[in-house]
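Heads up: the structure comes next, in structure tokens.
Note that this complex is displayed minus one protein chain, with the remaining chains in position.
Right, chain A next:
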Amino acid sequence: MDGDRMEVGNQKQNINVEVHVKSHSTAKLSEVRIHILALLNRHSMVFGNYRWTEFDEDYLQKHVESVAIVDVEEMVTQPLDLNSCSISTHIFTLNEDGPSTLSLEEDEELSAANHWLLPAAEFHGIWESLVYESGVKTQLLDYVTTTIYFSDKSVNSNLISWNRVVLLHGPPGTGKTSLCKALAQKLSIRLSSRYSYGQFVEINSHSLFSKWFSESGKLVTKMFQKIQQLIDDKDALVFVLIDEVESLTAARSACQAGTEPSDAIRVVNAVLTQLDQIKRHSNVVILTTSNVTDKIDLAFVDRADIKQYIGPPSEKGIYNIYLSCLEELMKCQIIYPRQQLFTMFELETMRFAKSEVSEHSLQLRSIAQKSKGLSGRALRKLPFLAHALFVKTPTVTLERFMEAMHQTVEKQREEKANLVNGI
């Protein structure tokens, strides 16, 4: 499927259609596909990304939760004609079970890793909620599809080598871990025609350190043996997430100062050798995140194919985050009555012209400009804080709420300044 994508990509625009089938549906995939193609035939003109959740056809209404045209380039000025594009439909159902745990030793109470089956209900919607500079998400997506494309074409990995390691770094609260989860979810949907399911393993790195001297390295090896078991299933695409990777791969040069026991060095060595072992397999991707890149061992950084910096959101990103927050609050009728807000793209095409309809959107933009420098995590909780600190009534108008948000942003900045002064 993805091979096709690469080959025809030049002539025709490729459109990805994600079909979310209801979890209790037992319909055959081939039948669903026929109905979806019929639906797309009927509505062949679309503007950018679009999602259907209501269907006039009974069959779709019964079996399908939503059909979405996703990840079309945002700057679409003319309508897309689906008939002239090549369409890849990705049909998936969500796994509703929570994570199961992997433990290394039989009597170990503490789990060494959490294990999800993808696509997981828990990760649904994260991808859409993450707002980054244009290109970050697609770049990551393209990286993994390329790795798999190369493996499919059996490129000699001694000549052109890649390590299947992605390192995301940046300040806290910018959604690195969420991005890893969302990426895994996205890819397991995208590649569903090739791999029948995805697996996501989140390693608790602290569980790999033993109380026994010299045992930690062995624990790392054991962990990778477990992962190896999962990889052996060629039908599965395995994502391994090592969060806060600096704890497993602390710079070995630091041990010369004598603060690091030699056991910790063995852990780094074990991780590095195991990574080299695992990269032979075509169906594994290792995702890592870190806040402090200068503490990570150079040999590990060197192995990472993509070292993506995830910074705090730009003004445009902040605007989009606020917009999605306000939309949600209006949906839940906490902000009432519902009012129209424009997307950044729409505002830009209007050239930020002041008018009655764009008044609210412009106000939100000024709040977004004020909040520059706050992390994504702080931004997502800001509407909550605004309601808690300044609103104090069950329902509120949009004007009043934005005022409260404005106050909250000021307060946040003030708190931040105090924190710095305190040190």
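Please note the rule applied: contacts are C-beta pairs under 8 Å (C-beta built on N, C-alpha and C of every residue); 3 or more make two chains touch, one makes a residue touch a chain; residues count from 1.
As a convention for this text, contacts and distances are computed from a predicted model.
The chain that is not shown carries the UniProt protein name "MAD2L1-binding protein", picked from "Proteasome subunit alpha type", "Small ribosomal subunit protein uS3m", "MAD2L1-binding protein" or "Mediator of RNA polymerase II transcription subunit 8".
The chain that is not drawn here is touched, among residues A:Val46, A:Ile87, A:Leu141 or A:Leu230, by A:Leu230. From the options A:Glu57, A:Glu96 or A:Asp302, the residue with contact to the chain not on display is A:Glu96.
If you put the hidden chain back, the residue from A:His20, A:His90, A:His115 or A:Lys279 that touches it is A:His115.
Checked against the full complex, the candidates A:Ser196, A:Gln277 or A:Thr395 give a single residue touching the omitted chain, namely A:Ser196.
Annotation for chain A: contacts to the undisplayed chain at residues 23-26, 28-29, 93, 96-97, 100, 102, 106-107, 115, 117, 196-197, 199, 229-230, 232-233, 235-236.
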